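Please find one structure pasted underneath; my questions will follow.
Here we show just some of the chains, and they stay where they sit in the whole.
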Amino acid sequence: DQAETKGGLKITSDDGNFSSQLGGRIHFDTYLFDPDIEDPVSTTEIRRARLAVSGQLWKWEYKLDRDFASSGTGGMRDVYIATKVLGGKLTIGNFKPYRSMEEMTSSNEITMMERSFTSAGGIYADRQRQQGIGWHTFWDCYTLGVAGYNLRDPGGPRNEGLGASSRFTWAPLNDSLSTVHLGISGSHDNANRDSDPLVADVTYAGRRGPDQLIALTPGDRSFFVEDFDNDDFFFGDQGGSVNTVGLELAGTHGPLYAQAEYVYGDFEGDYFLSEIAFEDFFGAPPSFECDPDFGCYIGGQDVRTWYVMGSWVITGEHKPYDSKKGVFRSVKPRSGWGAWELTARYQTIENKDIDDLEASNVTLGVNFYFNPRVRFMLNVVLGDDDFTGDETDQLAFRAQASW
Amino acid sequence: DQAETKGGLKITSDDGNFSSQLGGRIHFDTYLFDPDIEDPVSTTEIRRARLAVSGQLWKWEYKLDRDFASSGTGGMRDVYIATKVLGGKLTIGNFKPYRSMEEMTSSNEITMMERSFTSAGGIYADRQRQQGIGWHTFWDCYTLGVAGYNLRDPGGPRNEGLGASSRFTWAPLNDSLSTVHLGISGSHDNANRDSDPLVADVTYAGRRGPDQLIALTPGDRSFFVEDFDNDDFFFGDQGGSVNTVGLELAGTHGPLYAQAEYVYGDFEGDYFLSEIAFEDFFGAPPSFECDPDFGCYIGGQDVRTWYVMGSWVITGEHKPYDSKKGVFRSVKPRSGWGAWELTARYQTIENKDIDDLEASNVTLGVNFYFNPRVRFMLNVVLGDDDFTGDETDQLAFRAQASW
């Protein structure tokens, strides 16, 4: 059989029935904070240290990807088996539900060090990978993915929560010079029995910086304190649902690239918190009048988040478009001297139903590609939390290899 | 050197002194419960996500198998080095002591989704793999294994507990049409200093369903509450031992297969529990008279468990017999359309010294083999706990790949 390496291990059988490969990635980060009201600890961190084994077993394929930078069973990433069904790929196991262009982009290929608020780093907080069944296909300039899943990742509690998502993309223009990408996705997550709460939550000043809770739909676990005499009560309906719809617009022209997403989320709610509990959760006193006896009422919450991001590859390379997945990939340097890319992003997320509950940031960055598999990233994150008034900033550096 | 893949990675040196291979398995499950008195949470689960590296170093071999579906050091499975001694394989490290045909069968090859009560899923609860030394051989139609071990797996506490086990099998008939298998095994486990309790415990309504403690021999850790004024006391001798003996009878004839085991266990005991503690442990009030002052006395406990299991491969394939290990293997489909197998099992376990302390279930199932490495399983488990009266049932589904 045939052995091959591009930095990993790969063997393919001569009859084409089998293959197996071992890949991985190391992302090593340094975070330095310029504190404001919040004062996070600067540190280094192994952001990702993953080994992924994938292969082919006749008409089936498998993937088992483990991140050693996460503890316990929660360190499992893609763990699934898949096969071709109706011209698409049917996936069974643990994988990312199809939603948000930024979420669909590999962490090896994202433009900034952390994904935007339209991902599991914001409006889909803690719901990056879920366990279930998915189907994904592409044709011409279109891609379509649909998924149904249990509302858990391998590190979360067993529960009866259910969700569904779908994403459709169209690239009306896609040639060697220019690409235009349009996309739409939607999801419904229902926190049934024993589900964790569904939240929108952002670390607006970069990884390991302060976080701001934007919206919360109660899950269905022992979470509520139903005693009004308690200063810290939390009372109301359990097990709500969250519906989201997202729009994508992106494109490249030569060395220029721009990408924008808008996601609207409807977080169900019908609960009361004491003012103390409110401040515990949201980090600041309520911006609205609370009832002295029954506390602060939170009903349905409209969440809106959007970002616009762009880059210019100084060394002239063009960011390729992956028309099978409907996402952009990283630059591949043309010369032995590597490629330089300047990057910028503005993003914001707000809860329209609670005054001032909004966080945003500006990120400016430089990416240097030594070669197609080794990248250094520098990001300056200017954080802004309107609810607490905090404006902590971060300087972040990443050394990255993938194989 | 020679590279090879059957879905994994394998390289063998030309001189025959070295080899190395990377294999693995993914078992992805869904459990739906029909509750009765107990009301477990339905859920999905990555049941197993294992990577195993094994190889040859001149006259020695090694194996390192890690299950990422388990947290921490307890996720280690086979971790050993081995060599040929006296015509057998001498194993040093973490491995399964030789006892119970069902336990010796790989999780990739078991007939039902979960092993029977004659395994670490019942009478040998939490004692699947232990650390020590073993020797295993086979000749003609016989196999013999003996093991001595420290009573711990890598995730358990360090302790001075010791055990020994042995298994002998005989296949008086074994040709391409029919096999008859007979086996006997025995073990002695002694919970010395700092050992965990030795228990028989079953989840009678399928994985993640309710469990029933059947017998308990105290270990030797801070476990007892020796205050009789306490409502929740537990008092008596620590560090007892458990002796077991098991019998195996199994066979195939064409597409038909049947397998049965009987295991008797003698769980040492000499302790008193308050009625509250008894109910905490056994899930229901004592079925016998307890002393108002000294509580419920539990002495030696006779545990008996047996199962009978069978299958019919509709598509006609014959279940092969592994005469080196003395177990049956999975069907390998003959056609590109896969193989279908209907399965059924009845099993029961009881403590003869405590009235009504018995649990049993009936499992009916269908296995579909897409190919020799991808299998789907459907099990209906009809649970029955005589002690609590609970009759929770489960519908379970598994998607499985191994390589």
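Just so it is clear, A and B label the chains in written order, and each chain counts residues from 1 on its own.
The definition used in the following text is that a contact is a pair of C-beta atoms (placed from the backbone, for glycine too) under 8 Å apart; a residue touches a chain by one contact, two chains touch by 3 or more.
Being a predicted model, the structure only gives us computed values, none of them experimental.
*Asks:* Could you tell me how many identical protein chains the full complex contains, when just 2 are shown?
*Replies:* 3
The rule is simple: only the chains that are shown with their structure count from here on.
*Asks:* What angle, rounded to the nearest 5°, describes the rotation that places the Cα atoms of chain A on chain B?
*Replies:* The rotation relating chain A to chain B comes to 120 degrees.
*Asks:* Using the touch definition up top, name the residues of chain A that touch chain B in the complex.
*Replies:* So the residues of chain A touching chain B come out as 1-3, 9, 11-13, 18-22, 51, 53, 55-60, 62, 64, 66, 71-73, 75-76, 79-81, 92-94, 131-132, 149-150, 152, 154, 158-160, 193-194.
*Asks:* Looking at the complex, which residues from chain B come into contact with chain A?
*Replies:* Residue positions touching the partner: 3-11, 22, 24, 26, 28, 30, 41-46, 49, 51, 68-72, 208, 370-371, 373-374, 399-401, 403.
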